[in-house]
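Okay, structure first, notes after.
Every protein chain but one is kept in place in this view of the complex.
Which chain is which? They are A, B, C and D, in the order written, and residues in each are numbered from 1.
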Amino acid sequence: MLELKDLSVDYGVGESAVHAVRNVDLTLHRGEVLGLAGESGSGKSTLAYGMTRLLAPPGVVAGGSVLYNAAGEEPVDVLRLTDAELRRFRWAQTAIVFQGAMNSLNPVHRIRTQLTDVIRAHEPDTRPAERLDRARELMSLVGIPEDRLESYPHQLSGGMRQRVMIGMALALRPQIVVMDEPTTALDVVMQRQILSRLVKLRERFDFAVLFITHDLSLLAEFSDRIAIMYGGRIVESSPSADLYRDPLHPYSRGLLGSFPALRGARRELTGIPGSPPDLRAMPAGCTFHPRCPLAFDPCARRRPPLAATSPARDVACWLHATPDTED
Amino acid sequence: GGSGASTSSSAAGSGVLNIGMPNGAQSDNNNPFLSSSAANSLGYKNVIYEPLVMTNIVQPTQAGTPWLATAWKWSGNYTTLELTIRNGVTWSDGQPLTAADVAYTFNLVKSNTALNQYAIQFGSISSSGNTVTLTFAKSQYVYQTHILNQFIVPEHIWSKISNPATNAVTDPVGTGPYTLTSFSGNTATLTRRSSYWQALPQVKTLHYTSYLSNTTQTQALTDGEADWSFVFIPNPSVTYTAKDPSHLKLWFPAVLGDHGLWLNTTVKPFDNANLRVAMNDVINRQTIVKTGEDGYFYPEVTSNTGIPTPAGTSFISSQFSSSNTAVDVSAAKALLTSTPGFSYSGQNLMYNGKQVAIQLSDPAGWSDYDTDLTLIQNDLKTIGIDATVSQPNANTWTTNVADGDFQGVLHWTNSGATPYDLYATILDGYTPIGQTANGDFGRFQSSAATAALEQYATASTDAERSAAMETIENIMVTQMPMIPIMAANAGGEYSTKHWTGWPDETNPYAPAQPTLINSLQIILDLKPASGS
Amino acid sequence: MARLRRPKFLRNGKATAGALILLFFFILAVIGSWIAPYSPDATGPDAVVGPSGAHWFGTDQLGRDIYSQLLVGTRGVIVVGFAAGVIATVLSLVIGIASGYLPGRGGEALSVISNVFLVLPALPLLIIITSATPKDGGWIVILTIGLTSWAWNARLLRAQTLSLRRRDYVEAARATGESTWRIIAFEILPNLTAIIASGFVGTVVFTILSEITLAFVGINVSEWNWGTVLYWAQSQDALAQNAWWWFVPAGMAIALLGTGLALLNFGIDEFVNPRLRSGGRARVRTRAGRRLRMRVGFTPVLATVEEGEAR
Amino acid sequence: MAPEQTTAVLEAEGLTKHFPVRGAGRDVLRRGAAVHAVDDVALSLHRGRVTALVGESGSGKSTVARLLAQLQTRTGGAVRLHGKDVTVHGGRRFRAYCRSVQLIFQDPFASLNPVHTVRYHLTRALRVHGHAGRTARELEEALTDLLGRVRLTPAEQYLAKFPHELSGGQRQRVAIARALAARPEVLLADEPVSMLDVSIRLGVLNLLRDLKEQLSLAVLYITHDIASARYFADETLVMYAGRLVEGGESETVTQSPAHPYTRLLIDSAPDPERIGSAQRAELDEDDLGEPPSLVTPPAGCRFHPRCPHAMERCTTELPPRFEVSGKQWAACWLYDNGSPAPAGES
Partner (left out) sequence: MKRLLTRLAFYLFTAWAAITINFFIARTLPGNPVSALLTKFQGQIDSSAIASLTALFGLDKHQSLWDQYVAYWGQLAHGDLGISFSQFPVPVSTLIGSYLPWTLFLVGTATVLSFLIGTALGVLSGWRRGSWTDALLPATAFLSSIPYFWLGLIAISVLAGPASFFPGSFSYDQGLTPVWTPSFVANAVQHAILPAATIVISSMSGWLLGMRNMMVTVSSEDYITVAHAKGLSDRRVMFSYAARNAMLPSVSGFALSLGFIVSGTFLVEIVFSYQGVGTLLLQAIGADDYPLMEGIFLVITLAVLAANFLADLAYLLLDPRTRKEG
């Protein structure tokens, strides 16, 4: 469906550039919920914005490709689209829901305007009444009374706004919905409501979701597959259940060990020692090795490639490197 | 500049004369009695209302020209005036002018303090037939022109005006050759009447425009938008006459009034007459007049008596006829060193061991005065006086001068038909420091001077008057209560492009200022320029 | 967020340029009267002559050297500008912070007062007051401008103080047991530096322009400043005399000083709001050599798979 | 309720805070409109014990902390330090009070002044409470000691730093060190880790726990993450719309919640055990509604509009605390067995 190859994203150019995302390969399959997890600053958002080319200056896409395969059509490289093509592509194929819905909605326009103008931009031939009908439909889809169309964003609660954003994301029935921490600002009850709604909608419209969060326990429950990012790279990518039961990368293990569990026996929480890496001065070799309890000889010297350990699981760690992946 | 479609069409063929004054915002206010009215400020009152007698301040000794009065006779040592009013004069509304109108006008002035500009003490006012008789409590010798120049208003109109001091007189009716047709923006338009008691003037239409600044007024003159004005033009040889040397003229004749350096004679050591005389000796009037007044605005005073020439030549007694100003530093120094209390320490003049210093002040914004002061400052340094210049704001300065809170200022005197006005301002009306003075700002105290002035004003013979004048001049020359520098003027700028017949040195029949009563004389005299 | 990093602040090109211009005028203000070739009041024989070796900027109607007048006048401009700026800034600080930090009526009252001052028409008021005060001299101008032009900054400071007051670190200082004055002086004030600085610069600009305007209309022209030069030029109708040298250098000096201060303010703006910085380069070159502009919404791509080589 | 070995250091009873609503349009007509942020909250903090206060956003947790810290004046109720009722506004008495009770803020990025160094922050805290010593040496020792306590060593490396030069975890440690500088008996920690990265949260929480043990502090741990309350707190109180709805021993409250709201909260928390989309949709069917307006809070039980078990009585009568088990109480009519638990202390 969407295939990132060797994608690198920088902030700034030249000497002072910060390489926030490096050589990422990632595939999002049709209808799948792919979770992207990692601590703050690991490059999750950068990756999401970079691949949609929405990164604000000084962000630049340094290289790679983002191949989009629509059913029965030639794959297109999003990075090579012209501005006009990109505009047409956006929202129709990939929609985005950001973390802060308050900030994602323009405070001075009514919800109705913001819902209809995306339809108008992509389907200029529709009549206003038609667009309004579609907007109503979207509102009911996410369970908000239609009369709220006439409201301004600040008149809605945080949960409602986030649902409006989800409704808006579905306006053009896109194939892919990218969600960057869509529920972190909400409390747990609201978070669950929204995610449940999303799951149902996904079953109905069958879009793929790239779900970004730092809350692994949330991903474990909601996603099909999880990719873990650390220091701008994917360090592990596995089906949710496998990852939760048997994390391969020490970092994944550490992340899982940082969440107190609400149910079940009290586990000992290990956490991750040390602090997140400085992107400007990345350690050589495996970027995680300074914090890694299991670090050994090659870790400080050479960077482990992301390699498959089993058909569905990739990990970048010398602990799991098979001899042929070692260069 | 501008393409003023109507105002610049001043071709004599169309009979238009454009008069400008740099007097700022004006409104439709034609009350001839109010100095704040546009009619007064721009001067068009003079072509609507006419005086009894026309006098010429440039030639004060000349007899007046009969105007609405055909004859006038002073008697009883200038306490009674008998006027014979001209017959056949009509108001612009067709009514005839009568002696009653004249008497009415004088009564109006008498009974309204606000209209009595010269504070004249009228006695009885009566009219019979075509004569009007006025009596006064005291001799009006020195005020005679003020009375004779009184313009006359029609009784049948003014008697209906409830408060003549606060009425804007939207539709003025006078005996003059022009009537007001419109006032729009800052311009008054007047047109010639069909009948007039004299020959009709050739100018058919008059535009009086009030420009908002000296600069724009000057610009209007050089652009040909205005034909006549009275405005200070800096460096006129470059900014004015050079723009059209054959047509753009100016003439600023002296009148009997002074601008001079007033010294506060209560401040030591300036109470010393010798010091003042010495200062008089070093002030370079030529440079001041040339640089500060750009060589024309206020003419130089050359007589030590302070009487401007040539207007006042006949008033200078033979004793002082050759006592002329001249820069003489060594004489001044010699005078000072011989005066007790003064000494030199190097170049510095000391009085009782202290440096003689003076602060000269004139309002900020009066650029010619300020320039003059800078020059005076330098001149005073030649005899070792440490002069500084300060420029307070006009209000403060005015108050300070009136209250005697100053050391040295450049200030004016009144002017009039005789040097009396000038001298009275300098010598008469002593007021103690701290009280508001209307004259004698220097607080010069001399009973001899007061007596001589009184004698001059009330004397019954010319000989008595000359004697009094000589006494006054002597006080002036020997004590210099004020150091006269330049003469007041009654001049103006005019263009000969469209109209000729303007007064000048060779034909000084009237002062060239468009706001004086004589402006009517000039307009009556103007002829279209040949070739235009 | 403001941090007291002066060197960092001056790393900004605009700020540096502004500071240099300002420095230049400061130096002139100090040494102007020494390096002036003539006394500004010294009359000479050549009246109203154009620039020459003897008179770089020509002479005025008294043959005084305009270059010297400008040099000597710099001090007046700078002193008045900065002194009034200091007064207005101190007032705006006291009133702005007090009205922002003090709860209840006191704060409200101060805020109303500053709003009243905001409504009073500044320049006409200034002209009336300065033309009415008996003594002339820079102090009157300084005091009048200083005492009347604080309101705008006070309003800004009040708004900022109101928001700072709610900040956790102010609450935290309170919870630590710090006294009110110490919280104001050490917790709030340092975070207002940028606003204070830009308010100060703004007031200085306003003051200088006002001072020059006053001089131009003939108020307070006893002392030399650039406005005095312009006043003489205007009263002598210099432009009609084609004496451009009398007008142009003074105007340019004002514009240059103003530009310097404006650049300094740009620098402060960018310092406060990092988004305003152009972030080094606003254009990037793709690997294929095309130049792209960085902009919101369309991230430039330096190398696509076909254009660039795979890494 | 579990028998207490120690007596309460800080207690609150009937704690109430109403914020007057100002300038809100039509509310002008109704005078005295107010946000009922905290209503009738009773709690007590004991030496060497962590009490967690959980609840959703806006339920009034922070307000409770501020009231306890005396940073805001309360509308009603009493705050007792060592059994003595204290009400202070400022000045010396406030200083004395905050020497005993210290507050740690949620956001370590905002609670340190960006213009001051670590040294300044800590020195001030020491000075204000007279722990700075008399000589520079003593001060230096006190600083080193403080940083050592929060495990920022070597101290010299951190003292000269500005907040922006520190990571979030380090900043929160500095904030904790500042609170410790007063040598308090009670630490009020208002969501001390919610702004921190997952990987460093644990470190800060563990630090707090260690400090509690070493210095035998009484800690109020405020959080919206009920799972962390389970791990970290001895006792957990659940707050809903300004009122306490349940309380008791942490393990009991989290594992067998009594109040319907607590149940909802726990059911909503992500549960990695429920892996896979198959079991996902469980709770979603009905719109669970939103927290009530605090200006016009519902009569009776504030949760009743959202409560699946709401009864007639819930809409009118305010439920008192009912003992559920020895270790747990709940303010819910479901547990009314005719014998309401003694209200007041938990």
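FYI, a residue touches a chain if its C-beta (ideal position, glycine included) is under 8 Å from a C-beta of that chain, and two chains touch if they have at least 3 such contacts.
Being a predicted model, the structure only gives us computed values, none of them experimental.
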Which residue of B:71, B:137, B:165 or B:451 touches the chain not shown here: B:165
Candidate in contact with the missing chain, chosen from B:105, B:216 or B:458: B:216
Sole residue of B:185, B:245 or B:432 that reaches the chain not shown, by the stated touch rule: B:185
Touch with the omitted chain, as defined above, among A:90, A:214 or A:289: A:90
Chain C residues touching the omitted chain (full complex): 14, 112, 115-116, 119-125, 127-129, 131-132, 134, 205, 209, 212-213, 216-217, 230, 234, 239-240, 247-248, 250-251, 254-259, 261-263, 266, 269, 273, 275-276, 278, 282-283, 293-298
Interface with the unshown chain - residue positions in chain A: 49, 52, 54, 56-57, 83, 86-92, 95-96, 98, 100, 103-109, 117-118, 121-122, 152, 154-155, 165, 168
Touch residues of chain B, complete complex, unshown partner: 1-7, 24-27, 29, 31, 34-38, 112-119, 165-168, 182, 184-187, 189, 207, 209, 211-213, 215-216, 219-220, 222-224, 257, 259, 363, 394-399, 402, 412-416, 421, 425, 438-439, 488
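Following the convention adopted for this analysis, only the chains that are shown with their structure count from here on.
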Separation of chain A from chain D, taking each centre as the mean of its C-alpha atoms, in whole Å: 32
Chain A and chain B: spacing of chain centres that average the CA atoms, whole Å: 92
Interfacial residue positions of chain B with respect to chain C in the complex: 214-215, 218-219, 222, 233-235, 238-239, 291, 364-365, 367, 370-371, 374-375, 377-378, 389-396, 399-400
Chain A-facing residues of chain C, complex: 279-282, 284-285, 287, 294-306, 308, 310-311
Residues of chain A defined as touching chain D within the complex: 33, 39-41, 143, 157, 159, 186-193, 195-197, 199-200, 214-218, 220-222, 224, 240-241, 244, 254-255, 258-264, 266, 269-272, 275-276
